[in-house]
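Here it is: the structure, laid out below.
With one protein chain removed, the remaining protein chains of the complex are shown where they sit.
Presenting chain A:
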Amino acid sequence: MSAHLLRRISRNPRALSRIPQRWSSSISQRPGSDRVRFPGAVNSKFTTDMTFINPSETTNIPTYRVMDSDGVLLDKNRKPSGVSNEEILTWYKNMLTVSVMDVIMFEAQRQGRLSFYMVSAGEEGISVGSAAALTPDDVVFAQYRETGVFQQRGFTLKDFMSQLFANCHDNGRGRNMPVHYGSNYPRMHTISSPLATQIPQASGAAYALKLESLQNPDTPPRIVACYFGEGAASEGDFHAGLNIAATRSCPVVFICRNNGYAISTPTLEQYRGDGIASRGVGYGIDTIRVDGNDIFAVYEAMREARRIALSGGGKPVLIEAMSYRVSHHSTSDDSFAYRARVEVEDWKRRDNPIIRLRKWLENEGLWDEDTERTTREQLRKEVLKEFGEAEREKKPPLREAFEGVYEELTEEAQEQMKELKRILETYPEEYDLRQFKDGINGL
């Protein structure tokens, strides 16, 4: 079929006239060359050795770390460069805040006080450490287990609680499930549940930033940071997003949180290559694997990735941050149905980004048992205070159910709002509007 069609093309003068343009950009084979000059692989050497590349025989990509699990720097002479002790203490407190909030909110969900929650246990180092290397002008696309990114970039406890309780102060206007946070500035796009959809979007946003700085050289250099798990990396959108970022030279840093599980699916059932990092190389993307429990390694890798992303007019970078999902996937999941409790307990005890940094801080004389206790207690109080206030707040007015679908309310939507109002007025005993701001008048 296709050969026949090709003959038809070659007989078609209009198709022919287009072909020379193609030729002018391709490379012809030189006689006697030792390299293949096919346009699809211009620098490939000929070989008479018929060898299939066997991935199991290649060395796995190493994991970059700065300190060991006892919080001791591997290169004693080198402190994490360019960061003050005060800053590192903020990172620690931010990780602690996420961790304290996680415990309280998980419990609150168990009590039925909010509909859903997802903790970040074991991955606080990845989110806080990477976000610390961003500027407020950088743009973030996240998956959902990046609470630390929001915390590090100034999302307040009130912001978190308003979103979790979907009350009238929620940026999402009470429309999204809990932990689907979002903020205009620093821009962290509102999280959406479909996995990996944010990856090609991040490439497009990064391309927009690049165009913007080309068109207006006064704008500060900015990157997009895009987070996702190793499970999401199996989606077609991962492939699309990385490939398009590479071909369009987009200033975007992809950060994969490889925590060993996608809900119940272990990585052995997720992929057979060398993790996610090995794929970055295939797309022609600068790639590094880091120890995600080592906040210094994550920070340094992200800072350098940001620099690379802005170099040479823009280029994408992939960071694979290794960790272990200590917690259940979500409040709807009991992970002991598919993994041994002892494995989880072992990880909790053996290695953890918070304890690792705490050990470093204690070795430096910057932290001690008392400070730990009082800080935890203080954070607990603050979380509970905002929790209580957010829980008591009214829900957004009912019209928010219809607004925001389009820029303006359609005539159809206005009609449906009127109809809903009529129903609410006719059957007032069927609907409880007390929780909603302005009650029926909110429609």
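The rule is short, and it goes like this: contacts are C-beta pairs under 8 Å (C-beta built on N, C-alpha and C of every residue); 3 or more make two chains touch, one makes a residue touch a chain; residues count from 1.
To be clear about the criterion, contacts and distances are computed from a predicted model.
Undergrad: Quick one: the chain not pictured, UniProt calls it what, "Ribosomal RNA-processing protein 40", "3-methyl-2-oxobutanoate dehydrogenase (2-methylpropanoyl-transferring)", "Origin recognition complex subunit 5" or "Exoribonuclease phosphorolytic domain-containing protein"?
TA: Answer from the UniProt record of the missing subunit chain: "3-methyl-2-oxobutanoate dehydrogenase (2-methylpropanoyl-transferring)".
Undergrad: Tell me which of A:Arg173, A:Arg257, A:Arg279 or A:His329 is the one touching the absent chain.
TA: A:Arg173
Undergrad: Which of A:Ala121, A:Val139, A:Ala321 or A:Ala390 touches the chain that is not shown?
TA: In the full complex, the listed residue that touches the missing chain is A:Val139.
Undergrad: Out of A:Ser69, A:Ser192 or A:Asn363, point to the residue that touches the absent chain in the complete complex.
TA: Considering the complete complex, A:Ser192 is the one touching the chain left out.
Undergrad: Which listed residue, A:Lys93, A:Arg248, A:Lys359 or A:Lys394, touches the chain dropped from view?
TA: Candidates A:Lys93, A:Arg248, A:Lys359 or A:Lys394; residue touching the omitted chain: A:Arg248.
Undergrad: Given the full complex, what residues of chain A touch the hidden partner chain?
TA: Residues 5, 8-9, 12, 14-15, 18, 21, 139, 141, 170-173, 175-176, 180, 182-184, 187, 189-190, 192, 194, 197, 199-209, 211-212, 214-215, 224, 236-237, 239-241, 243-244, 247-248, 400, 404-407, 410-412 of chain A touch the chain absent from view.
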